[in-house]
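Reviewing the structure listed below.
A protein chain is absent from this complex, but the other protein chains hold their places.
A, B, C, D, E, F, G, H and I are the chain letters, set down in written order, and residue numbers restart from 1 in every chain.
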């Protein structure tokens, strides 16, 4: 089941530099891990912004929430989730 | 080059039914055609809405505008384009 | 899987009165039918507005889209879907 | 009498960790307590966000305000209340 | 129980003049009737706009919805309801 | 002359607790004082929020500004003023 | 007493041309008349838009509403009124 | 003097086709004419939309309004004007 | 050339009290100075807010930017500039 997820990150400018570096490294580790699990098939950066657009493929809403809230930067991220359905003109889904 | 495109369709309720049917059929033909050309690799429907989210892969802004404005329902569609860049954690782009 | 759905209905004032009456009757029939199927466990009216707030319980995004777009007034309805997860303090889910 | 309540929590990143832990524990205690009282029949988490959607069942506006402002995280929560009425197609209310 | 209600009226410019006149007269009759019933203790016009701000005093959400949707111009009115509680500094409520 | 005033209070979480307590006490004193003066005939709390809705009765815009900016919490309050006129259906104003 | 008034005019494209011409002429007559009365000391056009920004000088809210709603294009105009007070640095008001 | 101008065009779907064609041709003539006059040095189309972004170079606000309101599609265009100043880092303006 | 300027001031609550007092005094000096220069013919306070509405009369956009950014509180002020043109019904501009 596919979900469109937009994430806008906003780090406080007075965050301790060490904590900041740790958070960024941990975030990247988790991003790679979720991709390897196959639950995050698409991940892009929005040009000019500290924002991501991605598509998740998960079996349920509860698992999606668990994945998103497991991101180390989640506390500093505005997340917007949009459920997706198959498009009637989707070429890949046609016989 | 990738672009995120959201399209919200809004057909006037007093549109002539024949013109409506023709437009919908022509729109689907063009959607399939652009997918076959390889310029529209992802296309989803937003759950509950007459709206699409897609990703285009085109060589230039001018070609993207030409493709979008060639859609038969373009006149009735609110289109929002967001340029995408490669994400630093994109698994597919790592060696 | 639960989804929060808000629906704001807006009927054109120049809609033919017979078509209007037919649409309203068909909408109510479908609302009752979906409730009987068990996919629409909660349905409320927003005080003062021609708007509904409901919760759907469906196995997938695709089925949710199919149910919502089957509503006779769908063409005249602005629909906003919000995926829900179990709340960590939900009393009903505690042993 | 039913009220739809959306709550968006936003904790300051420089909140003292002990105070934070105390607040979260106290919030959960109060959430369970209000559910046991029967005034908070539905409580969900919004997927991807530190936000709740709930339905309260209370005898008056004043009691609703007293319950909401008694939540330990109230100071850090944006609350939006929408009064609900019985839906004309509500299956549960039909003979 | 008090509710703050803002109503913004928007009549279609091509409404039949006779129907318009009938609606306006019926609206005023109903406005006077609800005031006489004691359920609409305050009613003001917003300066410069075809908009009203009022306060209703009703025993329940369902009755408030019934009153509001009984207004002849309801179909052409955007209604926003805000539940009110007693203010802790309200002079009238102090001994 | 009547003015509708909405006030949304937002206190910084790191405000000194003593200053906070002083401000809240001074605010309540001033709220009672202005009511006794007869310039603030209606004052309600918005359910679920640290927000007030009130109606002021003042001889001029300048006096209204003086009253509002004299509130001890004014610095922390977002204020929105809407001028009110007599409603053509106001029962109290009819002979 | 001064009020800042912004007016955005929006004429339906299918308005009868004769009625349109009559309305525009009547609007200009009324605009000149109100200026001659001294109640509309400032009147500007917003560059690029069918919108005006003006300042009214009136003895009361009720008279302001009467003047604004007497404009022939009022039905097609979105009006926003902002009450003004004397500025503490206003040179004209200093001895 | 430079002004940034965004123009969003919205033609009614029931506009007479002949009038539509005439308007579009007249609009293009006027766009070329203003460019030849040197008052419209930059003109771009927004990708995916019936919208333009341009920069005007004019001696005064009044002339800018005259140019913009002379466009044949002005009646169907939402126009937003932003005055521009020389940027302190503008390479072209440095000796 | 006239420009409508709205300024919303927002001072951080933890600003050093001495710096605050100095800034406020310097702001008032500059406001008086610009009025004496004749470039700021109208200046009002918005009732209930720490906001100003003014009209500037300047020979160019660059000078307007220089004047506005010379205000001591500019760093704490949200500024919105709207270019004004002569109104076709402006009484003062008629022979």
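Definition applied: a residue touches a chain if its C-beta (ideal position, glycine included) is under 8 Å from a C-beta of that chain, and two chains touch if they have at least 3 such contacts.
Computed from a predicted structure; not experimentally measured.
K.L.:
Considering the whole complex rather than only what is displayed, give the residues of chain A touching the chain that is not shown.
P.N.:
13-14, 45, 47-49
K.L.:
In the complete complex, the non-displayed chain touches which residues of chain I?
P.N.:
Chain I touches the missing chain through residues 3, 5, 12, 14-15, 61, 64-65, 68-69, 75-76, 79-81.
K.L.:
Residue by residue, what part of chain B touches the chain that was omitted?
P.N.:
Those residues of chain B that touch the unshown chain are 1-3, 60-62, 64-65, 81-86.
In the analysis below, only the chains that are shown with their structure count from here on.
K.L.:
Half is the threshold here, strictly exceeded: which of E-F, H-I or G-H has more than half of its contact pairs identical to F-G by residue number?
P.N.:
H-I
K.L.:
Starting from the mean Cα coordinates of chain A and chain B, work out the distance between those two points in Å.
P.N.:
22
K.L.:
Provide the C-alpha centroid distance between chain E and chain I, rounded to the nearest whole angstrom.
P.N.:
The separation of the two C-alpha centroids amounts to 39 Å.
K.L.:
Where does chain I touch two or more other chains at once, residue-wise?
P.N.:
2, 45, 47-48, 82-86
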